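A single protein chain has been removed from this complex, and every other one stays in its place.
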């Protein structure tokens, strides 16, 4: 058994400047470039938690509500929320800043999952996560519900077996 | 009113070769690079349908089941499935081929949504989609259900208002 | 003897969006970037025909008649026209679209040749090509003439030995 | 009338190191990357001759005889050989060096043509070229023959009107 | 007069994964790529302090003592140490981690200076820095000495006018 690790031990911060080739015809950051950066920052967080090479297993629904302009500075923060035997869920938050104009907006929240691999490329067990802050604890708890949704969406679980999720459609709690 | 357009009019095919910088420490394509390509091919499909500049509005859950190796050829096919006033859902399929070893695998299916913008950057109406093949028709029908899930996941709809989705949790039909 | 393959079996379609770093001081696609993409799409077509790793052996004269603007979508289609023992000629067509302005132009036609290599890096035999459509048949026939010109231009054939080409300078038929 | 400029005034030298992303599955430089660099070095030479923005008009047949390995240093030298009203022919030579193993090979010779543009993007006259060395003079002379071939290959001249080229097919002189 | 800002307000953290194209023939990070990242992280820190666009004015001597391998994760932390009218000195520290092998090394310390520019591109005044921690205070103090050395090295101050530095050569204190 691996000793558990704190959620904060995997915390990873990444800062990127939006360059011309990252933008579309409206001079705004393309969604695909943002997901590319999210994948790297969350893979590093998953590596830090597991001390293993990791591969992306899935990405949850992401919304892109705020345009992010050319020259903006993007900050991404990621940490592992919970481990499931050989996989880990990582939570990523992104902020964009137009520094000369002193505008800073929260742009995205996302969940990526990774599988830890041993040197032969086989899935291998990872440590459990110990959440400490209220936010880490809330993310730890809700990870089960997100996992059920992922399993349903990828066809590996039937909707009526997803007890946690099913309750939502009766009680109107928040899914994500 | 814009005249409707066929789903096939937006069909876009993209082919990419996996180069060293696209890979992780196991010589496999990073998930983030794949999502970057998915975003571009689906943005082009949405442009073709709307004849407008478009921005990524959301990405649905994506699973990464198959490793894609260095030197593999990746083919992505995208087309618009359905329009919702100013937004469009695009379906993307990806295949990877190791051509010298004659291995070809279906690697991913994904749904991206885009908003069409006029020259002032404001959302603008797009044509409706006319599905023709059985697959296009099935994607057209299920687009409503996926849209409800997106609205719930982004906090813009309450679970108990999602009639289509709610039925699923009683009937055990396929969500995606 | 390898069984012949249809020209259409090697058909490869590639779609690229012209980004800022692909353009010159006039906001038009640089010729060098276009040739870079042509090389990749035609190498993939040659891989598909031969199921081998391939290397570029030569590029025929290419004209750049149409400017291709920033944000345009470029579509490249390539297929093998004819095989010569260990080498293959690939025909590439390129179109550029300014989708919001509904302008689509044919921009280039090009011929690249590739050599198929075995695992030791030595040239190895490839299947013959079976052309089917009238266009494929015309390209198959004219491949001999283009090959003579390539051999002359690279100093491996003397002009007066190029029977097919020589006739042209008497009859005024089309060279390319 | 613009005063003529020496061929050597446009001489441009470029040095590039072959990095992983420039290579194919055999760890050799891809032809498309080499053409990308050739286009840039020759565009700079054409800029130096004309003091104008320039666009690539055509590329003559290029052969790729020598593999160029990962980590090799590539040197490209380009200068304008001759001007034709608003266009210029540029000659490019490339060498590859594996410096630790002290191997240096001449890899390619190529001819690119460029058109000079004024600020409105219209073709504009360029200075004539004064060749000085025997090699520059030979390139200046043979430029006419290569131009006839380019015009024939792009369908703008009929073979029997190409007096210079036609002679070749009777006399067996070198075409290129 | 602009109100002073704390050194910590400009703190910027950047995380990068070393990819194949960032490495030399020994699979180690090239010094030039590291300086490219240092320039971006420190430019962002200088933007945060000044709320202005900034340009790199100079880079102090940097030593590269530790090799940083392919796949390593590089963390860079930067903050402004002191302001001089329109310029700012930024201190950058870099660490490299081979996460699967649990090796983490401090690799570099560097000082970059930036000039803040107004919208017309002219140098413009920036706020003073208030150092708080002992390390920030030590960096604030020693910034004068480093500035003298920079002025001497760029020929804008004569060695015998550099009182602070001169003392060093008599007292044997640490220069950097």
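Each chain gets a letter, A, B, C, D and E, in the order it is written, and its residues are counted from 1.
Everything below uses one rule, namely that contacts are C-beta pairs under 8 Å (C-beta built on N, C-alpha and C of every residue); 3 or more make two chains touch, one makes a residue touch a chain.
Computed from a prediction, not measured in an experiment: that's the story for all the values here.
**Q** Sort through E:3, E:32 or E:134 and give me the one touching the missing partner chain.
**A** Hidden-chain contact among the options goes to E:32.
**Q** With the full complex in mind, choose from C:21, C:85 or C:106 the residue touching the hidden chain.
**A** Selected residue, touching the omitted chain: C:21.
**Q** Since one chain isn't shown, list which residues of subunit C touch it in the complete complex.
**A** Counting over the whole complex, subunit C touches the hidden chain at residues 20-21, 23-25.
**Q** Using the touch rule from the top, list residues of subunit D that touch the missing partner.
**A** Subunit D touches the chain not shown through residues 12-17, 40-41, 43-44, 47-48, 51-53, 73, 99-100, 102.
**Q** Where does subunit E touch the missing chain, residue by residue?
**A** 24-26, 28, 30-33, 35-40, 43, 53, 55-65, 67, 112, 117, 121, 149-150, 152-155, 158-160, 162, 165-166, 168-176
Here is the rule we use: only the chains that are shown with their structure count from here on.
**Q** For subunit A and subunit B, what's the span in angstrom between their mean Cα positions?
**A** Averaging C-alpha atoms per chain gives centres 20 Å apart.
**Q** Report the inter-centroid distance (CA atoms only) between subunit A and subunit E in whole Å.
**A** Distance between chain centres: 31 Å.
**Q** Which positions in subunit A are in touch with at least two other chains?
**A** Within subunit A, the residues that touch at least two other chains are 24-25, 40, 43, 53.
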